[in-house]
Structure formats: structure tokens, C-alpha cells
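Report on the following structure.
Note that one protein chain is taken out, while the other chains of the complex remain in position.
Labels run A, B and C following the written order; every chain starts at residue 1.
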Amino acid sequence: MRRYNLCVIGAGPAGLSAAIEAAKTGMSVGVFDENQKAGGQLFKQIHKFFGSREHKASIRGFNIGYELLTEAKALGVDVHLDSVVIGIYDPLRITVCEDGCITNYAADNIVVATGASENTVPFEGWDLPGVLGAGAAQTMMNLHGVQPGEKIIMLGSGNVGLVVGFQLLQAGCKVEAVVDALPHVGGYGVHASKLARTGVPFYLSHSIVRAEGEDHVTGVVIAQVDSHFNFLPGTEKHFDADTVCLAVGLNPMSQLTRMAGCEMVNKGGLVPKTDKYGATTIDGLFAAGDVAGIEEASSAMITGRIAALSAAKRSGFIDEKQFEDGYNENHSSILKLRKGMFAPENRGRMDITKTDEGYPLSVSLLENGFVSDTEIRTFPGVISEEGVHPVIECTQNIPCDPCQEACRVGCIKIGEGITSLPQVNADKKCVNCGRCVAVCPGQAIFLVDEETENGFGTVTMPYEFLPLPQKGDIGVGLDRAGKAVCTAEVTDVKSRKEFDHTNLLTVKVPSEMVMKVRFYKGKEAAKHE
Amino acid sequence: MSEIMDRSKDIGEFIPRPDDDVIICRCEEITRGEIRKAVHMGLWTMTEVKRYLRCGMGLCQGQTCSKTVKVIIASELGIKPQELEECTARPPVRPIELGIFGNEVEKL
Amino acid sequence: MSSIKADVIVIGSGIVGSSAAYNLAKEGRKVIVLEKDMIGNGGSCRNGGGVRISGRDPREIQLCAYAAKNIWPQLSDELGIDVEYKKSGYLFMGYEPAHKKMMQERVEVCSKYNIKMKIIEGDDIYKRFPYVSKHVTVAGWTQDDGVANPLKATLGYYIAARRLGVRYITGEEAVKIIKIKDDARQVLCASGNIYEGDAIIAAPGYFGKDLLKTVGIDVPMQKKLNEIIVTERAPKMFDHMIGGASGHYGQQTENGSFVFGSGSGRELFLFDKNEKTSTEQSPSFICNTLGIDIPFIKELKVVRTWSGWLDRCIDLVPVIGKIEEVPGLYVSIGSSGHGFGPGPAVGRVLSELACGRQSPVDISKLHYDRFDYVYKQDRYKEATVGGSFG
Partner (left out) sequence: MRIKEHPIIDSYDKGALIEFTCDGKKLNGYEGEPVAAALEANGIKIHRYTRKRHSPRGIFCAIGRCTDCVMEVDGKPNVRTCVTPLKAGMTVKTQYGDGQREAEKE
């Protein structure tokens, strides 16, 4: 029987990272994935990642996918695509369906990195064509270049719902509403703000009553829910929509580990019980990434490396010292990500009212998806001074720090740990380079000049839509809530390779609007609203 | 090992709900009401409900509905979903043509 | 600790245990069923669903015929649940002269009990059963055999028995049968609970071997892992039971899935397997042999494979009946992989015996005492694999 030192199941961020780390120690590695392409969810992730440089922050997911795949191949990893692992058997054997036959492979170690699939929520009409997973919509548009629909209702305001919602806009679809039964936006506030400022309304404490339609979705009725998620009569609201995206959480695809006989625990779905090294209760069987507990892709890459190091140590490819060093490095890296209000232990908490630094959280952000005009001024990234300066509307403790490094003149400081709120240092003079605006994965940084000429100022914002406005265009400025508040003239458009498709749009607006205007629409586009 | 359950314990009458007609298992087209009724007939585990109603026995093998089915059964029984044991996970994880499944080849 | 009392304590909630409980409850007896796992999670819910008289050992054929004729046809009406029983026949396929010889022996046994089994050869096979491959050269056909849905039947008995007031306690593992003076009266469970009745019916599957030992009853049996594959649904192709001399057996169920099991020959060496895992070899083996006999099945997708322990008795027929040396104890164990079809009858037999009446069908050859002295053994020979299951 063909034997690998390490068989990795799943070629997503965790699996590929595990394969690379293991191959570096000299292990023979086979990676098996049921898809035709490696990369797992990475190739659907067209947004810039959060985190720090070591977590590949500010790099778009699909580019991380290419990097990992290239590295794995260079290290001689066998990547078996179109290969379904149908079972894990004792003693450490996998059965694979590939090339029209069944083959058994023996493994000295196995890393299961099968990821997660989407949760569902049943309501009347949820089986109609047009109701689909948010991840499914993402697959259709980002991998296959096909719009999943035209008018979309997004159910779920977690990061998946928010990120996919924004990507639907980028793909040219219209997002009619983001709906969530919980009273608070579940995902990062910066993701919500990106949607809200384009005019997407948020309906918190609401859920879908039914999807209407004969052959496919033609309308959606939502209604308010009480704290027990029961509908409140009389609050129904109808939308014309042809698509409903379900973004109601992820479920670890842990069947293989269950099949293998691993002890399972409940962590938002059944996951194999693992120790801090990724080892399950079966000797030689490890789990990494979402299958061991839902987190971001950045964390998945690290848990993949840790599992691979554990396997390498177990099989004598590295010694205790090498293992300790590798583990410590990865462990400290993941700890940085697992801090702040979105840390795994804070998941689902509704009672956090202040940032780690003690700033009151924006209530409007949690309830409406955007920070109010008065609230925004209370955060350390928002200052008012003469001349151009960054305004950082990053108001929650999320693990991310590329802005600090992007600023070469030291205007931006992030305190202890990467989850601290960025602060703008007024003593250092902003040089209007725009790097911070382009690099921020949350698109939460703006360059504001309160007065450039009599009664007018400028706002420079990140812009990732088509068609790209041109210098001299006159359109409307939208506030954080997506409401048109004034006429805006495009005075500059910067598109640089280093900005990686994040264009910098500078608009001229009345001075009293510079702390309000956060998005721009051409006159035509604004008229269609 | 399963928890001790006295199947004669009173879990109350079956009370119809307006959403009883909503499909839960998309493959086998089993509704919320059917699942709730099955619990009141004495089927108190994921496996028993599945075997009796076929929810989770279709082409996707419960990968879409099992979490929801679990919540429905637990709510009828008045327990937490985590207290219910999952149905056994069994190969093949994806549907595989029998001709391919029977074509075992050794690769060296 | 005081004991929990009923008229009869039944150990095991499989088709036999529940059938017994149901029949007793119908007579107004107070019954408690103790189940170590969940309802019917042993062989009763894990089999090919055959209700077969042909191909049976002569010692149990009457029991099987009794079930097929007197219970199965009315069972859906009786329980108020469609158990999907059909007297749709049984096709047994062979490939070589030795198989024909085996079939002739079966025909002989059947004819003694007035069951018509006939042998079909060559083109007649393909004319009547167009989906059978040319690899099959000889076939046996028994019209009186049939199929049912094991899940619906096993759970149906449970639902009906529970409706009649039978108290089922699941997760309650019987570990010891306690005698009071000469009679089996109490059952001690792992939980510490003690149940007491005038009679104890034990239908515990393989794991009851140790339980019976607590009153000195030792059935020579071992556990054996059997595996089954299930396909996607397909339009109805045939509604009868099928078996092949290469070892497979199964049916196309009412809902359209094909459910087929087989042995790969390694089963007896898999006794240390975790029950949750099927093996990497057997499903592939089943698919392979099945695909040879019924080629169109190769196009269908397998959606599930599963496994289960069967309680394989040394002479491949069960021990059923009253244990005279332990009064009050009635047993069904060791059905060796073909206990589903006769299951409802076995339950009825045990309920009759527990009520102090005679068995409605001759079970004398299935007596526990048959192992006591070597000269009593009718035959301890290894049966051919084909047709032994289902």
C-alpha cells in the first residue's frame, strides 16, 4: 500500500499550511481534496485579510491561496485533486475515490483539515431556487464569475454575511437588506460600515418569515422578532428580491474524524477533541482549521502548521527543541489573533459595551451597521486638525495592524497587541500618501482635509467598485448610513499596483460634510436608488 | 453509552404549529411537523427519527438537515440539543458510483 | 434498593423483544423493556430486510414460514404502521454447478414444508429477470419469500407496544439476571436499578452472551461484523429479495434505494473493530460482486455504508425458547444474521411461553440443550456463505 509520512485531508488554508510545514521537515506528504482546485475557501476570498504581516494581512485571500499552492508544489507535496477521502480507518488508513477507482493509502500521520460547511435555517419557501448559502453565492460569483441573482436579501450579519454582502455589491448585484435575528451586528463593525455607507439597510432583531415565489424567489417577507426569536405580528415588511443568502454560521465538516472514532466535543458543531498541538484522541490523527473549531482562515493556517509540527515530532522528523521553537512561534502568532472582542471565548456575547481601552462601543454600529456622527468623534483614530490627516473609523478591538506599518511618518499607532484601537498622532504630519487607506482590510481609513478652499474640504476614501469614477465627475456624497447628503466632485483617483485594486477616490465636499461623507456615487447610480 | 431515558415520561401533547409544514430534510422532503410528531410517537433519538422518517437518509445523508433536526427533537423533548447523540458518521462522505466503489486499485 | 416491578421484564428492544412486549401488552400484561442502547439499534435495524423461508436450516424453517404466513402479511394493519412487507419472492443466483447442487438441496428442504422453490437456468433467467448478468447461470426462485423494511418494522413494534403501555427504558444495560431460589426473577442494570417480573424474556443480541452467563447459560457464539451498502434512490427495478452465491443479499427498498450486504471473508477477524467504523474492504467487495451480477447497479451512487455486529451461533441457528433449568427465563439469541424475518414470530412464541402456553410453532430443535452433549449436534458445519444472511 502506498504510504505517506503525512496524509492531509483538505487543501484549504489549514491543509496546505500543514503540508508545507511538514514537507519542510522532510516528511513525504500527500494532500487530498475533493475539489478540482486546491485552496479551499481561499480562492473565494477576494477581500484583504486582517491580522498582522505574519498572518499575511492586507493580502487578498486568493493571492494567499496561490502563494501556498506554489510553495507546497515547490516542496514536493503530492496534491491529489478531485480525490474524495471517503473514510479513515484503523490503523491510520484512508480510502480515496480518485480517477474512477478506490485506493487505500497508509499514513504515518493524518491531518484532517476538511473545513466547514454552511448552517441553514428553515423558513417557508427556503427550498425555492434562489435561496442559497452565502458561501454558495460567493462561490458562484468569485470562482465562477456568475451573479447568483440581482436583488439579494442577506440573512445573517456575521462576518460571512457582511463580507459576502459587500462582494455581491462588487459583483454588480443589489443587496436589499441585511437581516439578523440577533439585536446586534455579529461581524466586524468595519465590514458592516462598508455595506451601510453604500446604502444597504440593516434589519437587526428581524428574521425571514417566508420567501415567496412559484418557481423561484420573487419576494421576501421579514418581520421583527422578540428576544425568543418569535415573530412580532404586524411588523412584516416585504421586499422584491430574487435571492436570499443564508449566512447563519458554519458547521465543522467533522464526519471523517467521527468515523475514525475520535472523541468529539461540541464547539458550535461537533469537533474532534484536540489538545493544543492539534492531536485528537487517536494517536497520529490530528485536526486543524475550521474542522477543529470555526475561526478565520488566518488562524486555520497557523493551526495547520502546528498540527504538522506535532506530526513531524511524533515521527521523528524534528526533535523536541525544534518542535518547541516552532510551536512557540506559531502559538504566539495565533494568540495575537485570538484577542479582542471577537476572540473565540467572546463569541456570541452581547454584553460587551466598552473596548479594551475603555471607549464606549458605538451603539449605532451594533444596531444599524454604522457609527453615528456624534459617536465617531469619541474614538482615538478620529481627530480634527488643519491640513490633510487620517481619520480611522476602527472602533472595535479586532486583530489587525497593517495601518501602523503603512504609515511611514508615524501618524498611526496601535498600542499593545494588534487588537488595540489605532490612534492618530497629531504631532506627526500626514503626507497624504494614501497607503493607510489602501492597506486597511476594513476600509475604515479616510484622509480628510477639512478646508482646502473656501468652505470646501476633501475626503479620500477606498473604492473597490466599477465603473471607477473619473477626475472631474460630479456625483453625490453619501454618509455612513448611505444617505446622500451633498454634491461631491471627484478631484483625484489613485489606482496603484501596490494598492492592489483598492482605488483611492478623493472628493470635494462642503467643509461641514467632511466628517460625514464616506462614500461616493455617480449621479446616475444615485438616481437609481 | 446512551443516557437512561424512560420512554414513558410525559413530554406533553403534540401541539400543531403554523410552521409544521416547512420542509426540514430537503432530500427526503420531511417536514418539521412530521419530525415533531415522530418524537411524540416515542422516537427520542436522532437515529430513531432518521430511521423512521428517513430524514437524513437521502442523497446528502443528513449533511444539510441534521443540525436542524437535532434542535427540533431537543425542543420537543425539552432538552438541550447537545444532549442528543448524533447519528453515526459513515462512509462514503460523498455519493460515489457503485461501479467506482467496487473498483479497488492498488497504487504504488 | 427496592426493585421496579412488572409482570414481564424484556431485555432488548429489537424486533424480537418489542414483538414479545407488544404481544404481552395486548393480553394486558404489564411489561418493562430494558434497552442498553437505543431502540432496535442492533441487528434488527441493520439487515437486508429479507423475510425468507427458503435457504433456511430445517430446524428453523417452520418458524420462518410461520412468520411469513401468519404475521408479516397482517403486520402493517396490526401495528397501524406500514412495515412495507411484500411477498415478492426471492431470487438466489449461482454461477457454477456446485451452486446448482446447493439450490437443489434447498428445494428439497423447502418441499418438505410445502414451500415451492424452483430452479431456473440459462436464458429463462434473463427473460424473467432482465437485469441479471450472463455471469449468473443458475437461479433459485421462491415466491413465498419476501421483503420488509427493518426500520419500520422494528420501530413500528416499539411504537405500537409503547402505545399499549409498555414501558421502555433505554440506556439501561442489563448486567445480571438474579434468581430468587430457582427462578429467574430480577434484572440488575449497570445503573444499579433492579427490575423484577414473573418472567424474564432475554432477546439481547450478541452482547447478551455475558448476561446469560450470570445464570449459568453459555451459548457458543461469537460476534461478527457485517456490512451493508445503500444506494441512492432509483425507479423501481424489482421488488423481490436477491441473493448471490458470491455472498451478497439485499433488496430494492420501497423508497427506491438498493440495500445490499455481503461478507468479504474477513468478518471473523474483525471482532476488535470499533463498531462505529465499517471497514475499508467490505463495501468495495460488496459493490464489486453486486456489480458483476446486476450490472446496471454499477451506475447508481452509494450514499452510505454501514456495519453491525451479528450474534453468530456455533451452528448458525438461534437458541429460542424456555430455559428449563432456569425457570422464568425465556431466550432468543444467536440468530446468526438471519433473525429479522422470523423476528415477529419469535417474539410471539416467547410471549406465549412466558404466559405459560405452548409455542404456536415447533421450536424444539432450537433448544438451548442442543449444545450440552456433542452427540446431540445435528450439524456444526460451516454453512456456505450464500443465503445465510438476510
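One rule holds in what follows: contacts are C-beta pairs under 8 Å (C-beta built on N, C-alpha and C of every residue); 3 or more make two chains touch, one makes a residue touch a chain.
Please read all numbers here as calculations on a predicted model, not as lab measurements.
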Check: Since one chain is left out of the picture, which of the remaining chains does it touch in the full complex?
Finding: A, B, C
Item checked: Selected from A:13, A:30, A:51 or A:133 as touching the chain missing from the view -> A:133
Next item on the list: May I ask which residue of A:184, A:237, A:347 or A:501 touches the chain that does not appear here?
Entry: A:501
Item checked: Candidates A:17, A:58, A:104 or A:142 - the one touching the absent chain -> A:142
Checklist line | Absent chain, residues of chain C that touch it | finding: 232-235, 256, 296, 299, 301
Notebook entry, point to check: In the full complex, which residues of chain A touch the absent chain?
Noted result: 34-36, 46, 60, 62, 117-118, 127-133, 135-137, 139-148, 150, 170-172, 215-216, 253, 464-466, 468, 501
Next item on the list: Name, in rising order, the residues on chain B that touch the hidden chain in the full complex.
Entry: 23, 26-27, 29, 58-60, 63-64, 94-95
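Assume only the chains that are shown with their structure count from here on.
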Notebook entry, point to check: Is the number of contacting C-beta pairs greater for B-C or for A-B?
Noted result: B-C
Item checked: Separation of chain A from chain C, taking each centre as the mean of its C-alpha atoms, in whole Å -> 53
Next item on the list: Measure off the straight-line distance from the CA centroid of chain B to the CA centroid of chain C, and report it in whole Å.
Entry: 24
Margin query: Measuring centre to centre with CA averages, how many angstrom lie between chain A and chain B?
Written below: 32
Checklist line | Residue list for chain C, restricted to those that touch at least two other chains | finding: 276, 278, 284
Notebook entry, point to check: Among the residues of chain A, which are close enough to touch at least two other chains?
Noted result: 87, 95, 102, 104, 258-259
Notebook entry, point to check: chain B touches which residues of chain A in the complex?
Noted result: 1-2, 34, 84-87, 95, 97, 100-104, 117, 119-124, 126-127, 251, 253-256, 258-259, 264, 266, 269-270
Margin query: Under the definition above, what is the set of chain B residues touching chain A in their complex?
Written below: 19, 21-24, 26, 32, 63-65, 67-68, 82, 86, 88-94, 96, 100-108
Next item on the list: Report the residues of chain B in contact with chain C in the complex, numbered from low to high.
Entry: 1-8, 41-45, 47-48, 51-52, 54, 57-59, 61, 88-92, 95-99, 101-104
